[in-house]
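A protein chain is absent from this complex, but the other protein chains hold their places.
For clarity, chains are labelled A, B and C in written order, and residue numbers in each chain start from 1.
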Amino acid sequence: MSDRDMDASWRMAWLGAKQIVPHEVVFVGIGAPCQAAMVARRMGNDHMTMIFESGVIGANPDEMPLSTGSPTVAKGALMVTDMLGVFALLQRGGIGLGILSGAEVDAAGNLNSTVIGPYDQPKLRLPGSGGAHDIALLARRVMILMPHDPKRFVRKVDFITSPGHGAHSGRAGLGAGPAVLVTTRAVFAFHDARPVLVAHFDDLTTEEATQGIDWDIAVSPDLQRLPVPDPSIAALIKSFSGELL
Amino acid sequence: MSDRDMDASWRMAWLGAKQIVPHEVVFVGIGAPCQAAMVARRMGNDHMTMIFESGVIGANPDEMPLSTGSPTVAKGALMVTDMLGVFALLQRGGIGLGILSGAEVDAAGNLNSTVIGPYDQPKLRLPGSGGAHDIALLARRVMILMPHDPKRFVRKVDFITSPGHGAHSGRAGLGAGPAVLVTTRAVFAFHDARPVLVAHFDDLTTEEATQGIDWDIAVSPDLQRLPVPDPSIAALIKSFSGELL
Amino acid sequence: CRVKFGWYGNPGIGLSHVLRRAVADGSLTVEETSNFGLLLGLHAARLGVPFLPARILLDGDMPAQAVGTSRVECPFTGERLSAVAAIRPDVALIHAQQADAAGNVQLWGIKGDTIEGAEASRRVICTVERIVPSDVIAQSPSNTVLSASMVTAVALAPMGAYPSYVEGFYGRDDAAYRAFESLSRKANLLADYIKTTVHDPASHEEFVAAMQAGRNGDV
Partner (left out) sequence: CRVKFGWYGNPGIGLSHVLRRAVADGSLTVEETSNFGLLLGLHAARLGVPFLPARILLDGDMPAQAVGTSRVECPFTGERLSAVAAIRPDVALIHAQQADAAGNVQLWGIKGDTIEGAEASRRVICTVERIVPSDVIAQSPSNTVLSASMVTAVALAPMGAYPSYVEGFYGRDDAAYRAFESLSRKANLLADYIKTTVHDPASHEEFVAAMQAGRNGDV
């Protein structure tokens, strides 16, 4: 199997979708987070609440939106309020799960979506936090989605946009931080603020599941080998995912 | 003429309505303030914006509402938002005129709508501030309406619910306080934080205009004697005023 | 017993005789605030912060009586502001036009501070004029004011706002508020009224009928 096949985005979406519990209230960003939530809806999690920062609550988009304000986000939604309504809900603890991604992640679950290189002399300026900083701190738990691209799994992110374990001070009123990290190959749970490999697809070896990632990764004694879903699932995911495979 | 005729509420409404300038944005309370604003609308001030704290902006009620949330307040209104929208507008300086009343007023324009007697052992518990405290401080200018009932014109109010001149510290971000006090008989402007008689109806004497009010009241050298409007005006006002004459 | 309010009376009619008596006999402690002060306390809770700064409740006699009001200095401008403490009620009781069985609530017309109060509260119990399928909710999602995850329970209660009104359903019964002015003047009259309208009726429908009768003085 080629790396390309092992790292098709629908695989990450499928693994991510399984982490969303029934009735969970989920703050969803554009791209991979939205894709995972949409897969969960289609895998029988009918009662999860999908929330977009533009003000849409109980969304059920029929195709992957480019923007949190795209027409498909509102189509069929149960509630359209404003951005303040959504972030107020987030800050008062009403969001169960935030799904985030970024350009870089470290082993504590810190995410960088601001700059590559030093802040004042960046090699590359990225779009910035968006709602990611806010979600990382305020959602009751966080899921990180990151394709298995080893150069994005760094020892130390260049800029902590979205604080993971250690960088956030555990004050009252904040969430519990990253609970799980999902790649195109595997699932890592954070135990004592460190990633533990808890599952990977059964079409690759445990070594392949973390291949090239320069972290100290513990392997769970209960490591699960997950069957790759039926090709019809992959086809279903691809049918609404636009250019994201 | 009997006191009852001199102190019919439509007379105060008519005098009050004349103080509202064209295009003014007016925060209106229930009762006399609403009545004065409704008279202004019907006297040709078509472009004033009448605002009720329930969230209605650009109201044009066809009868006197009992509550700021009564159906007639929304009927024909240009905007229905929420209470926060209205008070946000007030606190950021977007309300030109607040119209207030109360159980007692003193010569500095302090209003009491909280208790008669000492706060902890009141002779009579009143309904409290409502939005009056907020409007008194935050509207760019304030008009007080108070029927000519001398026992309500006191030397010192028992409780300063709505600060007038002196009681408010003139901090940045606050309005200018009471600009004018209107009774059923007369109009007083506040100059240097003191009331000056500037106008009264021409069917009574200058002495009658302030009769029984135990304040030091200056009389303007430009005192105006205002003709009592045509009886059709009184009839018009009574037609929408319900039980408030 | 303790009550916090911005205004407590019979709208457009006068003071509350119930409040008047309860304050006079010492059975009720009042936490004074203004309507904006109350709203900001609820807004703070809705936003998930323990206080909000404001320009009110610093002048006159209100600050001395306004429980849950302190001061704060703006760290940027040095301005002296009041700090209004978050009000986080244990439960909000609201009424709306409709909801689905999951608890997505739709309310339209004049909303006042209904949503601010509901979102500030730990639990929300919502009565509605009618229960509708979820696809009816999705047809006008801008009318949805609370999503199911914010709502603890929904109950069907037609005429549940009476003697107030519900836009699109029934009007405000101003006469009932006027009748209450007389019947609440004396404690014994009021006790009779509460017995007849609240305690005696065996069902919600009987309760509404008793309320409607009461306003005509038929009690």
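The rule is short, and it goes like this: a residue touches a chain if its C-beta (ideal position, glycine included) is under 8 Å from a C-beta of that chain, and two chains touch if they have at least 3 such contacts.
Bear in mind the structure is a predicted one, so any value in this text is a computation, not a measurement.
Participant: Which one, B:88, B:116, B:217 or B:233, makes contact with the chain that was left out?
Facilitator: Result: among the candidates, B:88 touches the missing chain.
Participant: For the chain that's not shown, point to the residue among C:49, C:102 or C:176 touching it.
Facilitator: C:49
Participant: Out of B:74, B:115 or B:179, which is the one that touches the chain we can't see?
Facilitator: In the full complex, the listed residue that touches the missing chain is B:74.
Participant: Write down which of A:6, A:20, A:78 or A:132 is the residue touching the left-out chain.
Facilitator: Going through A:6, A:20, A:78 or A:132 one by one, A:132 is the residue touching the chain not shown.
Participant: Given the full complex, what residues of subunit B touch the hidden partner chain?
Facilitator: Those residues of subunit B that touch the unshown chain are 23, 25, 47, 49, 56-58, 74, 76-81, 88-94, 138, 173.
Participant: Could I get the residues of subunit A that touch the absent chain, sorted low to high?
Facilitator: Per the touch rule, subunit A residues meeting the hidden chain are 30-31, 53-56, 64-71, 73-74, 80, 82-84, 87, 90-91, 110, 114, 119, 122, 124-134, 137-138, 159-163, 167-169, 171-174.
Participant: Against the chain that's been left off, what residues of subunit C make contact? List them.
Facilitator: The list for subunit C reads 47-55, 68, 70-72, 74-77, 79, 81, 83, 85, 108-109, 142.
Convention: only the chains that are shown with their structure count from here on.
Participant: Suppose subunit B were not there; which sets of chains would still be joined by touching?
Facilitator: Connectivity check, subunit B excluded: one piece.
Participant: Among the chains in this structure, which pair is joined by the largest number of C-beta pairs in contact?
Facilitator: That would be the chain pair B-C.
Participant: Which chain has its C-alpha centre farthest away from the C-alpha centre of subunit A?
Facilitator: Looking at centroid distances, B is the chain farthest away.
Participant: Averaging only over C-alpha atoms, locate the centres of subunit A and subunit B and give their separation in whole Å.
Facilitator: 57
Participant: Can you work out the whole-Å distance between the CA centroids of subunit B and subunit C?
Facilitator: Once rounded, the distance between the two centres reads 26 Å.
Participant: Counting in whole Å, what is the centre-to-centre distance of subunit A and subunit C, each centre being its mean C-alpha position?
Facilitator: Each chain's C-alpha centroid was found; their separation is 40 Å.
Participant: Can you pull out the residues of subunit C that are in contact with at least two other chains?
Facilitator: Not one residue of subunit C touches more than one other chain, so the list is empty.
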